[in-house]
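I have placed the structure first, in the form of structure tokens, so that the comments after it can refer back to it.
A single protein chain has been omitted; all remaining protein chains appear in their positions.
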Amino acid sequence: MTSDSVICTRGVRKVFGLVRVLDGVDLDVHDGEIVALLGANGAGKTTLLKILATLTRPTRGTARVAGHDVSREAEAVRRVIGVVAHGAWVYDDLTARENLKFWATLGGLDTRADDVMAALAGVGLERAADTRVRTFSAGMKRRLSLARAMLARPRVLLLDEPFAGLDQRGKKWLEGRLEALKAAGAAMLLVTHSFGRELGVADRLAVLAGGRIALDTPRGTLTADDVQRLYAAHTEETE
Amino acid sequence: MIRTLGWLSVVALVAGLVMSFGVAPREVTQGTVQRIMYVHVPLVISSYVAFIVLAVASFVYLLRRDPRADRVAHASGEIGVMFIGLGIATGSIWGKPTWGTWWTWDARLTSVAILFVMYVGYLLLRGSIDDPERAARFAAVLGIVAALDIPLVHFSVYWWRTLHQPPSLMKPGGFTGSTAILWPLLVNLVAFVILYAYLTARRARLLRAEAEAVA
Partner (left out) sequence: MTYARRALAVARKDVAVERRSKETLNALVFFSLLLLFVFQITLGADRDRLAAVLPGVLWLGFVLSALLALGRTFLVEREHDCWEGLLLAPGDKSAIYLGKLASNLVLMTVVEALVLGLFVIFFDIDIRRALPGLFIVVALGTFGLATVGTLFAAMTANVRAREVLFPVLLLPVQVPVLLATVKATEALLLGEPLGAVAHWLKLLAAADVIYLVVSVLTFDVILEG
């Protein structure tokens, strides 16, 4: 493993029942780097993300985040990661402020009222601070989710399809935020299934197909057609 | 090792069978059907043994996360539920001609019925979870909770049936007195426990083969 990879997986395999979802994944992400993980639906991208987020354990292989093994040192991993998942992890009946305060307290953080306001301001939600989340749009929920993920100032961010469901303005805003976080030194793994302009924020693209990283290359060297061909090639292999 | 167990259980079962019919005396009032007790009681006791093994293996699994412990617990659960089901069935078969009823809610039967449902719940839980590691963890917790609960179940059911209640209808077993009954019973008990151990070991090995085939 490269000593300076903050995310490092070697030979990660994950089996569900009789299905081998991941079959030997090797991936590295470094500080201040954004890697986009591409894959067709059902390719195992979310599973890999969950393994890195310590939500499930690999059947075989190793995965380390900030030097900690995800299986044996899950607690330590959880303290350095922020996760923006499919679900926003926010309670509809609480206000934005109450949500952040709850997650901060649960996370053992000593967050004061102004810290919460600052976090909300950072995602542009300061005026909706005392509104119940039930009335939020998808974009606002995504922003609140990002604020929640950033509360503990994590070194690593794991994002599962963060651009999904956002309108143009929302996408632009998110790109800007991710760039800013990258500049501050955070490492990010971004999972997505579509090859869109949002990939502009990534430094590298890794394609997950056939349970493995089929291709890992700097962004700009790949086109949408290349990716489609890769998906198709691996579907044929498994049939 | 497993094969020895297998042969041992066959030998012991045959011995037990011989003793049940040859050595044990013919019961005066109940007749031949009473001999089913030599199968019924060992089945029930073995299922309790299986449950204890399940609980201990669950505890070991939670401490060490060793998949072998989980497989033992799982296998024990499957063999145990089979034994207790057969135990209840043989009890009913014994009960109908002898006491006129398939079932009654006396202390012992109620406790056994509850244990049976716990076993079934254990296997249902395992069957509902796809992730094998999570299934192992959750089943282990359930196994421990259920095992700690068994003494409470026994006390509460016993008090329920005996305090301010007439004595129970069915009194399985006649351990008081003749060794003529005791020896066949013990031989069969040993035989069934060995059978349980053999079946559990085989099942655990099969589970391991399944796990290794996929991983």
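We call the chains A and B, going by the order they appear; numbering starts again at 1 in every chain.
Assume a contact is a pair of C-beta atoms (placed from the backbone, for glycine too) under 8 Å apart; a residue touches a chain by one contact, two chains touch by 3 or more.
It should be emphasised that the depicted structure is a prediction, and the values quoted were computed from it without experimental measurement.
*Asks:* Using the touch definition up top, pick the residue from B:Ile52, B:Val145 or B:Ala180 that touches the left-out chain.
*Replies:* That would be B:Val145, which touches the missing chain.
*Asks:* Determine which one of A:Asp31, A:Asp69 or A:Glu98 touches the chain that has been left out.
*Replies:* Checking each option in A:Asp31, A:Asp69 or A:Glu98, the one touching the absent chain turns out to be A:Glu98.
*Asks:* Hey, which of B:Arg68, B:Arg137 or B:Arg202 is the one touching the hidden chain?
*Replies:* Within the whole complex, the residue contacting the unshown chain is B:Arg137.
*Asks:* Determine which one of A:Val12, A:Ala85, A:Leu189 or A:Leu222 touches the chain that has been left out.
*Replies:* Considering the complete complex, A:Ala85 is the one touching the chain left out.
*Asks:* With the missing chain put back, which residues of subunit B would touch it? List them for me.
*Replies:* Per the touch rule, subunit B residues meeting the hidden chain are 62, 114, 117-118, 120-121, 124-125, 128-129, 133-134, 137-138, 140-142, 144-146, 148-149, 152-153, 155-157, 159-160.
*Asks:* Extract the touching residues of subunit A with respect to the undisplayed chain.
*Replies:* On the side of subunit A, residues 53-57, 74-75, 78-79, 81, 83, 85-94, 98, 101-103, 105-108, 132, 148 touch the unshown chain.
Heads up, the rule we're going with is that only the chains that are shown with their structure count from here on.
*Asks:* Nearest whole angstrom, what separates the Cα centre of subunit A from the Cα centre of subunit B?
*Replies:* 49
*Asks:* Where on subunit B does subunit A make contact in their complex?
*Replies:* Touching subunit A: residues 130-134, 214-215 of subunit B.
*Asks:* Spell out the part of subunit A that touches subunit B in their complex, as residue ranges.
*Replies:* Where subunit A meets subunit B, its residues are 13, 15-18, 20, 56-57, 59-60.
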